[in-house]
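Omission of a single protein chain aside, the complex is shown with its protein chains in their original locations.
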């Protein structure tokens, strides 16, 4: 059986970002889920405004290496003014082929009750252009400032269950496409 | 080898619809392509305002039967005020499970130069919710009123080539997902 | 002082529509607000699939007459598969000039927790194309099936307050644009 690798990307670089708690919770649940390899990536480590050019495809950047190895992606990201954070877009725009034919799940985060739902829609249109497969399921972390206690422990049991559904769907596509994605049309 | 079935749906019911020419052209090219079974569906035959309720899942409607059999879908549809025609949405909203884990390609149509590009984006967000896989490729029929001669023959050779790319990508996903889509996660 | 007229449009025709309760509540609150004239319009009375053509601009249809007189519009509408109901789009696509330079507020409705937020975003892109001014504020009726008691009385006090903010903003633009909207650029 092939190993499946699905990293988790924290998509905001703002100081005081509440989404970091959500991203760590998603990582912890993914490790507990145990059916795919994962690691937490921080957009802060990958984006600088000196690098706004799309990198050459052959450049062995760390992000390129990770996504080349990855079978899918989970993005944890807040909504800013109904859109995605600029730093996430800068990071996503650096690669192209590395994303193709791989599933992607999005976890939205907001201080309000809607959990970043508008941003998830806006982001998906770009993810389709990157030839990713956005799975239908999303997890919406709403009122993020109230979700964790002072020790960083999630107070609402329902999120672990919602993440299971997301993990199952991203993993399903990761497995269904893992071998297929490098096969030409004529080989089926 | 399994047969692949990918119907083509004309998504406007307006009188004098220019998109009918585009849809017939897409059908003709798909038949010539020859790698999947197809047929042309007309939204006029499937939608009435008396049927705005989502049909019961077990109801053996014609649309349900077609999509149950289908391995993917191609939609040919004009842009009205940057969105999709209401009749197309009424038709799509009638089903749910029948669409799941099947690829979908969209051909936009417009009288202007943009070929329905805004509508394609808007439609994709709903197609993801229907658990379809929107392929990255789209064909944009712009200035539709000038694209065909009086015999209905396409005057611009580039569209046949663009359709080949779309067909290849929809077919690739149709094949990659055909057997997988009914497999549970544990069976991989 | 000029009278301001802002009708309220119920944008779903489905049988058993939960949104009817929300629309009636919005009407009742608007009457109680008392600062603009209003009436409740039902998409069922305006759309038939026989009329999918855009009507001639001079045709004195009832919808055209209402929007010609209107200074703004409030739409109460559920989200179906992250998009708007087809019947609402059919109705909106019938007119054009009648909408220009008038504000529009959207109240989303859903059975789930997000109150139709994705649909509101999708709808706004078409409302801009209709040359309307979508106000920032929206009211999201979430878990609509639990919001009203058996007498149809709203159980959650917060919605009346949210509607006040929406009314204020739509009314502000209605007043700011009422006289201006027929003035040519040179007359300022």
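Each chain carries a letter (A, B and C) given by its place in the written order, and its residues are counted from 1.
By our rule, a contact is a pair of C-beta atoms (placed from the backbone, for glycine too) under 8 Å apart; a residue touches a chain by one contact, two chains touch by 3 or more.
Everything quoted here is computed from the prediction, not taken from an experiment.
From the set A:47, A:138 or A:170, the residue in touch with the chain omitted from the display is A:47, counting the whole complex. The omitted chain makes contact with just one of the residues B:14, B:82 or B:175: B:82. Hidden from this view is one chain, which touches chain B at 82, 113-115, 117-118, 120-122, 140, 142. Where chain A meets the missing chain, the touching residues are 12-16, 47-49, 52-53, 80-93, 118, 122-123, 125-126, 128-130. One chain is missing from the display, and on chain C it is touched by residues 121, 124-125, 128-131, 133-134, 136, 168, 171-172, 175-177, 180-181, 183, 185, 188.
In this text, only the chains that are shown with their structure count from here on.
Taking each chain's centre as the average of its CA atoms, chain A and chain B sit 29 Å apart. Chain centres here are Cα means. That of chain A falls 35 Å from that of chain C.
Centroids built from CA atoms put chain C at 30 Å from chain B. The multi-chain contact residues of chain C, meaning those touching 2 or more other chains, are 82, 118, 122.
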